[in-house]
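Below: one structure in structure tokens.
Heads up, one of the protein chains got dropped from this complex, but the rest are sitting where they should.
We just call them A and B in the order they show up, numbering each chain from 1.
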Amino acid sequence: MNIHQYRLEELAKIVNGELIGQADFQIVGLASLAQAKANQISFVNGDKYLDTAVLSTAGALIINQSLKEHLPAHQNFIIVDNPYLAFAILTHVFEPKFTKQGVEKTAQIDPSAVISESAYIGHYVVIGADCVIGDDTIIQSQAKIDDGVKIGKACFIDSHVTITGMAKIGDRVRIHANTVIGSEGFGFAPYQGKWNRIAQLGSVQIGNDVRIGSNCSIDRGAIDDTILENGVIIDNLVQIAHNVRIGENTAIAAKSGIAGSTTIGKNCILAGACGVVGHLTITDNVTFTGMSMVTKNILEPGTYSSGTGLMENSQWKRAVVRFRQLADVPLTKIMKRLDHIQAQIESIESTLKLRK
Amino acid sequence: MNIHQYRLEELAKIVNGELIGQADFQIVGLASLAQAKANQISFVNGDKYLDTAVLSTAGALIINQSLKEHLPAHQNFIIVDNPYLAFAILTHVFEPKFTKQGVEKTAQIDPSAVISESAYIGHYVVIGADCVIGDDTIIQSQAKIDDGVKIGKACFIDSHVTITGMAKIGDRVRIHANTVIGSEGFGFAPYQGKWNRIAQLGSVQIGNDVRIGSNCSIDRGAIDDTILENGVIIDNLVQIAHNVRIGENTAIAAKSGIAGSTTIGKNCILAGACGVVGHLTITDNVTFTGMSMVTKNILEPGTYSSGTGLMENSQWKRAVVRFRQLADVPLTKIMKRLDHIQAQIESIESTLKLRK
Partner (left out) sequence: MNIHQYRLEELAKIVNGELIGQADFQIVGLASLAQAKANQISFVNGDKYLDTAVLSTAGALIINQSLKEHLPAHQNFIIVDNPYLAFAILTHVFEPKFTKQGVEKTAQIDPSAVISESAYIGHYVVIGADCVIGDDTIIQSQAKIDDGVKIGKACFIDSHVTITGMAKIGDRVRIHANTVIGSEGFGFAPYQGKWNRIAQLGSVQIGNDVRIGSNCSIDRGAIDDTILENGVIIDNLVQIAHNVRIGENTAIAAKSGIAGSTTIGKNCILAGACGVVGHLTITDNVTFTGMSMVTKNILEPGTYSSGTGLMENSQWKRAVVRFRQLADVPLTKIMKRLDHIQAQIESIESTLKLRK
């Protein structure tokens, strides 16, 4: 791999920043403040990183205007309003580019599939009947694209991904390794003590600019489709059950799960390991903190939480015993009784005073 | 794919239902009430879907007798006692049939393996020594069947499934994509500050009619076997540790995990994301609601739960502070003290009355 260098002024231009220092300073890469070398650039994401920034040996720093005066020992800066965004933009500059095109000779592609000439299909990929793979899409080795799946342009599908259930995938979608899209939903009709499988006839629709992490499971719908709208981002090990709908630009962190037929609005955030039960409606702009258990519709935007805080184990054990007792302790009545008792005592006391 | 059509009377016969309307009405598929077109059939799963049913453009409806009078604008019905079960049965009618048989030329099969002639083995499947694959079983592309694994009849094993650890699998078992069966259990003997790996010598036994979702991990036993009895159904991303035993017809929803050597009874239901610690016994007919943390034996059938409800974040933060305080607040004593204080006050009051 040959390393590409950039002049500081080139990078400043890319992020629309103001250059301070040596315009032709050569930068070979991005690094964190703590690890950056003299030929690397780093960024200061707010005041709380200032101490680390002072000590950093980075050759250049991306900062906002107000921090510059606190970094007298540094010479090269790119000044921007949003250093984190500028950093995000520069990661793409330094990311190695994937340049392969065409179909590896070991890929098994059904003759009825339509593969763009600018797509790349890796070794041991299997692509079924009637599939469509769009321009500039990369399908890494050993992926499985089952019959009838359509994938748009400029997508990245990593190794060991399984896409089945006639899924339709938009443009610029990234699906990381070992994720399963369009597998059968968990639908069974109980009858006479047995579970009768409901064959899943719906599909999965994934919009544009969707990102799905590794080891996720996104099931096909029972009869209607499971839907991920444009701009949804999903971390690793996430479960999306059949007939779920996720609104635009909603972010779902690792280990979360959404049960069947639930609708999540736009611009929501689910922190790690949240669980949302089935058949709910969650409105737009809702945030669930980590490990939230969501069992009812949420109709007001806001931040919601569940669970107990972490405690030292012996203290926790006592609290759990009391939590159990709460079932039979009328908390709100206690307050009322205390007020009532207080009133009785005051009444007695004034009686006693009168009789003094 | 050619679409098969069915006359309404054919479908009524399949589900043992009473036909009302046009016997020769042509149906091309199943759909939800909201999405159904005029050549599709839908079903009404109880009163709460009646409003949607009234508006549905489905060409025919599966209903129970009592709902018919509320749907005067519809003409074609199949009347049954259990519309959901009838729907489940019809999904199989409309599910595309898999008809391939034989071994793809790219499959790598050890000469000692015994593969039924009616089985299908997909591209890039690897099957090891001494394996057995039964009649009508489908092994999708890129699956790995390791040495000594036996798979029964009419099973469906999807792509990227790994079956190892000498697992024995019954008939009509469905294992969805990217699931791992028979991998090494998490067994280590701590000694002098290090973890000493315990080689796992047990296996996995899976009964008939078992269903396992995608991205699950079902470990082989340490010395005895991990066992899933007949009719067990398991959703996606579920962990079954070594030496667990799951009883007949128990259902386990997504993201649940069962730790080592625990026995779960028959006809249990674990909702999503439950965690059951190791070495426990759970009796038959137990239901755990979502995200339950099970840390003790359950010897009585019933429904069990844990966790706190979801709350608005700022209210939740206050409640969590109080939960912590519960450790040192003797709730049951508070009630007794209140009663005692009340008695004292009444005594004082009667004393005062006497002395009036």
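Brief remarks on what is shown
Here is the rule we use: contacts are C-beta pairs under 8 Å (C-beta built on N, C-alpha and C of every residue); 3 or more make two chains touch, one makes a residue touch a chain.
Please read all numbers here as calculations on a predicted model, not as lab measurements.
Within the complete assembly, B:G309 is the residue of B:G46, B:G102 or B:G309 that touches the hidden chain.
Touch with the chain omitted from the figure is made, among A:S56, A:N178 or A:Q205, by A:N178. Mapped onto chain A, the interface with the missing chain covers residues 1, 29-32, 34-35, 82, 84-85, 87-89, 91-92, 94-95, 104, 106, 122-124, 140-142, 158-160, 174, 176-178, 209, 211, 213-215, 231, 233, 235-237, 249, 251, 253-255, 267, 271-273, 290-291, 307-313, 316-317, 320-321, 323-324, 326-329, 331-332, 334-335, 338, 341-342, 345, 348-349, 352. Residues of chain B that touch the chain left out of the display are 108, 124, 126, 130, 142, 144, 146, 148, 160, 162, 164, 178-180, 183-184, 186-189, 191, 193-201, 215-217, 219, 222-224, 237, 239, 241, 255, 257, 259, 273, 275, 277, 288-289, 292-296, 298, 302-309, 311, 315-316, 318-319, 322-323, 325-326, 329, 334, 337-338, 341, 344-345, 348, 351-352.
The rule is short, and it goes like this: only the chains that are shown with their structure count from here on.
Bringing chain A onto chain B by least-squares fit of CA atoms involves turning it by 120°, to the nearest 5. In terms of their C-alpha centroids, the spacing between chain A and chain B amounts to 25 Å.
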